[in-house]
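All protein chains of the complex are present and in place, except for one that has been dropped.
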Amino acid sequence: MITLHALPSWAALLIALLILTGSGLALIGALGLLRFKSFYERVHAPTLGSTLGMGCILLASMLYFSIGQTRPVVHEILIGLFITITTPVTLLLLVQATLYRDRQEGRDPLDGSNRPDA
Amino acid sequence: MSRWLPSPPTTLGLLALWLLLNQSVSPGHILLGSILGLLGPFLLKRLDVPPLRLRRPGAILRLLGIFIADMIRSNIAVARVILANHPARKNGFVRIPLRLRSRYGLAALACLITATPGTSWVSYDPATGMLVIHVLDLTEGDDWSALIERRYVGLLVEIFE
Partner (left out) sequence: MSATILAFALVAGQVMLALAMVAAAYRILRGPRAQDRVLGMDALYLNAMLLLLVFGIGSGTTLYFEAALAIGLLGFVSTVAMAKFLMRGEVIE
């Protein structure tokens, strides 16, 4: 258990900046999920939170616990590694499923005649 | 590649995973992690995955650097696109002929393209080597084919083929 006051001020400011950047990116990604018109556009939105957004928050967590406990705490790397490998796989499968369903309904988005942005 | 140590990288990876999860490098945990690392590859062998040979660690590091730089840049670009929400913005599919044929290389390329916000992998035809990606912000004059070829495919061919 460590408290916020135990940190030197440069570390506290850096961690605050990383947390705000990371959660801000995740929020912008979620906003994109609401704003975009077609599914193929919406797929791009959550990657904001799962790449740089996650990276910033994991870095903040590593810095905070490493400095607070004066020993390296790096097990957050595991989450980073895991999410970086799995996010592309889930999005890829979802896009494949969507493409399959669109084609079954006779609307092939790759035809050019029926573009998703039209 | 002996009988008892079929895949040293898997063994080392499992040991590192165990030590990271337990946050300790005490002898007991190293022993437990080593047992896990020695047993793990045998389970993997039952899955019958094709053997993976990685070449050129330098190229892997360079690819990682390019990926991180691209990831940060496209994060900012996509955040701008979402916040601006410009009605004239165009998105669409781009066709790219690929010379990469290795299965692991293609898997790595799929992960790289999808993990970079703003582009996602849509489909790949192994017969023709034609890849289709979806691009969020399609501006006239951007040559995506040359971009992917220059930044990723060259290095991936070096690493996997």
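Note that the chains are named A and B in the order they appear, and that numbering of residues resets to 1 at the start of each chain.
In the analysis below, contacts are C-beta pairs under 8 Å (C-beta built on N, C-alpha and C of every residue); 3 or more make two chains touch, one makes a residue touch a chain.
In this text the structure is predicted, and so the values were computed from the model without any measurement.
Enquirer: The chain left out here touches which displayed chains?
Expert: A
Enquirer: Considering the whole complex, not just the chains shown, which residues of subunit A touch the missing one?
Expert: Answer for subunit A: residues 1-5, 7, 9-10, 12-13, 15-17, 19-20, 22-24, 26-27, 29-31, 33-34, 39, 42-43, 45-46, 49-50, 53-54, 57-58, 60-61, 64-65, 68, 73, 75-76, 78-79, 82-83, 86-87, 89-91, 93-94, 96-98, 100-101 touch the chain left out.
Heads up, the rule we're going with is that only the chains that are shown with their structure count from here on.
Enquirer: If you look only at subunit A, which of its residues touch subunit B in the complex?
Expert: Interface residues on the subunit A side: 25, 28-29, 31-32, 35, 38, 40-41, 43-45, 47-48, 50-53, 73-75, 77-78, 84-85, 87-89, 91-92, 95-96, 99, 109-110, 115-117.
Enquirer: Using the touch definition from the top, list the residues of subunit B that touch subunit A in their complex.
Expert: Within the complex, subunit B touches subunit A at residues 17, 20-21, 23, 71-72, 75, 78-79, 81-83, 85, 90-93, 110-123, 132, 134, 136.
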